[in-house]
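Working notes, structure below.
Heads up, one of the protein chains got dropped from this complex, but the rest are sitting where they should.
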Amino acid sequence: MAEPLAPIHPLALSAQERGPDPAAVVLTAGPPLVLLDLRCRDRAALDGFLKKPAGLASPPVARAVSGARGTLFRFGPDWWQLRCADRKLADRLLQADAGGPVGATDVSDAWLAIGVSGPRARDVLAKAATVDLHPDTFPAGSAARTLFGRVTVVIARLEDGEPAAFDVTVSRSNARFLWHWLADAAREYGFTLKPAASDGA
Amino acid sequence: MSGPQFRLSAGGRIDRAAALGFSFNGESFTGYAGDTLASALLAYGAFPLARSFKYHRPRGIYAAGAEEPNALVQLESGARSQPNLRATQIELYSGLNASSVNAWPSVDFDLMRVNDWLSPLFPSGFYYKTFMGAGIGTGRWWKLFEPFIRRAAGFGRAPAGPDPDRYERMNAHCDVLVVGGGPAGLSAALAAANRGSRVILADEQAEPGGDLLAGDRGIDGAPAMDWTATAMETLGAAPDVTVLTRTTVAGLYDDNFATALESVGERFGPDAPAHLPRLRLWRIRARQIVLATGAHERPYAFANNDTPGVMLGNAVRHYAGRYAVVPGRQVLLGTNNDSAYRTALLLAQAGIAVTLADARESPPAALAEAVRSAGIVLETGCAITAVAGDRRIRGAKIAPVRADGEIAGSPRPVDADLVGVSGGWNPALHLASHRGARPVWNEAPACFVPDDLSALGVRVAGAVTGAGALAECLEQGYAAGRDAARAAGRTKRIRKPVLKTDDGAAGAPIRPLWAVAGRRPGDRRGKAFVDLQNDVTAKDVALAARENYRSVEHLKRYTTLGMGTDQGKTANVTGLALMGMETGRSPDAVGTTTFRPPYTPIPFGALAGRDRGALFDPVRETPMFDWHAANGAVFEDVGQWKRPYAYRRAGESLEQAIDREVSAVRNAVGIMDASTLGKIDLKGPDVVTLLNRVYTNDWETLKVGRARYGLMCHEDGMIFDDGVTARLADDHYVMTTTTGNAATVLNWLELWLQTEWPDLRVFATSVTEAWATATVAGPEARKLVSDLDGDIDWSDEAFPHMAIRNGAILGAPARIFRVSFSGEASYEINVPAHYGLALWQALIGGGATPYGTEAMHVLRAEKGFIIVGQETDGTVTPQDVGMGWAVSKRKDFIGKRSYSRPDTARPDRKHLVGLLPLDSGTVLPEGGQIVNDPSQEPPVTMLGHVTSSYRSPSLNGGFALALLKNGRNRTGDTVHVLKLDEGADAARVVDPVFYDRDGGRLRG
Partner (left out) sequence: MLLIRCPYCGLRDESEFSCGGEADIARPLEPEKLSDAEWADYVFMRTNTKGRFKEQWVHTHGCGRWFTLVRHTVSHEHGETGVFGGVAPEADG
């Protein structure tokens, strides 16, 4: 056997439009991620580890910062996740962690991102999210790891803008369930699905 | 039924241009948009529409809101049907179809009416005395009577078939939640909203206004509903105010969490737009709460006060003012307070003849003058003593009454076909009670009011405080809204609005009155009901007192007072007050029951929300799921994972499929999707120390590139997980866990690393889903994997059993464990999850047979390999399952000390053994109890149970694993396994390894 393997995205469903206002909620399957879990007891050490290769410094807990080379999420005092703009950065960091104060682990294929946007995006998420997504308490740069119904997700608002657009990170195994769940929850308002390209790349 | 003859020709908040046809008990009616089912029916008269619970007396509509005790109906039929809805809260829609719930065979001819005529036989406590009493064989009598009682009491019918409607749940957050959209609630919402607060205002009606909806109140010289409309405009324009109409706050919980039920599509009936949910359950997290929940009017009891046409006085006012319905021509109002005067005036304006009987000798002069000049007959110092009639009122009697309610003079007849009774107001303190408020008796308005909850961020305003005057309600609402906003950090200064109300001169106090006669044993004037829904009379309360059931909890259980679906909203306080009179105590000394959520019933559908059908529980799919689904996989749920149990081919039974899969692995090569196995990446210089502490065996000798099996125990020494851990680099390991325990094990490691051993430098990260895993097993496994393009040397010398290798397979990065759970040579190939399906397809293309979890179970059981959770149950040690070899004597680890506890060290604990049925065609029942002698008289000595049992194509028969007392010392004995129904199977105790005992095959 010599045919090389091709990655396959679980949200490669055909596009569909439903409900009274198809623009009310737009669900977008994000592209495959290049993702590192970063664990470190010392924020300064983490900042030092990332500064040169990633050009990012740690945000507070439950926040995220974006730069040209990636987006850095902070889940807890000793736990970060870095969405890398490319594979090169991830490989460089994975090699750099050996024996140092930072533990870097490649979790790229474990997670997928679903974009939830449109004027009713917040309402759809509020059907299961218990965190307060109001712009006063969840401004751009917020990124809460939380329980969505019975699925652990990260709900983030990475960019400014009105109406707010949300980025939901979900484990690969739960992604299709959550996709269907969100579409069903959006039916009340109307929604558009933008699935992944079928080759997943 | 003749036409809607009781609809007034003008007025009300109904839309007379929008006539709506509907059906009730099979008859056709017409109402208007803006009607409730109750108001539309009352336009046809105050006829009976239900039968009472115990005596099956005819009952009519009694109230105008949530407190309705009588008018419970079944709404719609079939799968959409709902039982026990209050007609007073159902908004009318075109085509509505409802029926009575408690009438057999019909409202008009109720066979159970015999209960009423036989009522001396059914006193309070009848059920307790008959069925709980000593001396009568309780169980036997209950069995005999239960079907009869249940049918007789039957409140409504369950829907037939799955609910076709959609239900939503919504989480919401706010600074201030205002419950109730009456004058106090609107005033509070305005005060909070004007200070920039995020406000949610929830009101159970179709439009806010509360008491103002009756239309007879004025603010600032204009109709009060004009003020309401302006308030709604202001709130609507505020950016962070949500007004929820048709929304009942059902419960308040810790940390000011509230649940509220919103009626969304329901008001359109079965023809509601498909995208709308029928109901939406709000889950509101409020920083501050203002309860402006108002008050429920209470009646006083008199003879036959349950006759259709007897209603709460304020309900008569609301039906007249809001719905333009007065279901009578001659109205008798009985009161003991000022509030009925407004009702009387409103009716008189509509041209209705009114007699007002005020129990007080001296009503306020201004009010007396006002009603007299409106042509109303005012009788002072008098109360209603009885009504005549059965299915409708044919007259009433009034008489002077003493302080204790007993009649002091001879009753006089009054012509009446509609009776309104107003005995005072009970604040709706249910929600305050949910948050722990203690009801405090307040003498002046003679009612319970909630005590102060402001420390919890809960404030009360309006009639719920016992306030009566409109000005007072507006003032309290403003103050509560302002204080709530401030407490939520909204400190903007706003000028207080000044409003002039039509309250008039100060009134006179209430004269407490609970029951007029009807209490004494010899009183034959007729039943005087306290709790209409549960058929509890004043006499029943007196009987409870005589039999010494005097505390409120005893009163409630003995008489069933307040135990109906209305939770006694119109009954409880009256019952307490009567008990107090019987026993010489004030009502609060009798005590109060605790109100619990929900305030009004919530359908299960609303609680379930989206958690039903395909979305019932989160589903986890592996990267190969679509292939499994397309290739005959029968799935089993392992936690939330969908795992293929077996792959059925056309014409194959499940058993044949499993046999085929097992044989393929034993004789050729099979592949299994093992992606669900937990995988934890461990990094840091102290990983080996951690492994030594959490696993029972030694880890110091594990070399890079090698893997080792480990058992994990709790401190009690019992097994809770097992798996293989491999060393990838000096300080980099990957631990595998059972599918079901992946999260639990990671949490377990974090618990110890964070709380007990923070000095250990270890980072633990779940990588379960980063990798897809295909297990390639069988004598031809190596040939298959060697054919894959890549850089791995698969030879046994280069890649022996219990080794791991990293490399590339078909261009994808791969991590391969050579481990075996089947007893055959076996490779667990891990690739990044997005490549999983492609790898699987490549292996299938190479000729592998896919096998599922059941074949895997057969294969591992033949080898005597345990499954945590199947062979173990939290009471099983490593030694019990014959794995003492994996328990270090050298080091300390979690659970070690427990092995020297006397019970754990016993030599005759239950041991893991193999069982071979004497009849090889038998497959022993899993879970079957093992005994020495199946004919032993009970109690039978139980020796253990079968933990795993299968048919093996390799052994050509059934075989099992079991936990057997002293089992390792019983090899060769015959034991018996009890079957679920009857009889037992004989089996021989053998070693638990059935296949390839020397392990040659897995090294092959």
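Order of writing sets the chain letters: A and B. Residues in each chain are counted from 1.
Definition applied: contacts are C-beta pairs under 8 Å (C-beta built on N, C-alpha and C of every residue); 3 or more make two chains touch, one makes a residue touch a chain.
The structure displayed is predicted, hence computed values, not measured ones.
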Next item on the list: For the chain that's not shown, point to the residue among A:R43, A:H134 or A:K194 touching it.
Entry: A:R43
Item checked: Contacting the left-out chain in the complete assembly, out of B:D730, B:D892 or B:D933 -> B:D892
Notebook entry, point to check: Among the options B:G584, B:P902, B:G972 or B:G1000, which residue touches the chain absent from this view?
Noted result: B:P902
Notebook entry, point to check: Considering the whole complex, which of B:A18, B:A403, B:L751 or B:A798 touches the chain not shown?
Noted result: B:L751
Next item on the list: Could I get the residues of chain A that touch the absent chain, sorted low to high?
Entry: 41, 43, 60-62, 75-79, 130-131, 144-147, 152
Checklist line | On chain B, residues whose C-beta touches the chain left out of the figure | finding: 253-255, 257, 283, 285, 436, 715-716, 747, 750-751, 754-756, 758, 892, 896-898, 900-902
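Convention: only the chains that are shown with their structure count from here on.
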Item checked: Rounded Å distance between chain A and chain B, as computed from the means of their C-alpha atoms -> 32
Next item on the list: Would you tell me which residues of chain A are touching chain B in their complex?
Entry: 1-10, 19-20, 32, 37, 39, 97-99, 103, 105-111, 123, 126-130, 132, 134, 136-137, 149-151, 171-174, 176-178, 180-181, 184-185, 187-190, 200
Checklist line | Footprint of chain A on chain B - complex, ascending | finding: 166, 168-173, 198, 240, 273, 275-277, 283, 285, 610-611, 614-615, 617-623, 640-641, 681, 683-685, 729, 731, 763, 765-772, 787-789, 809-812, 831-839, 842, 845-846
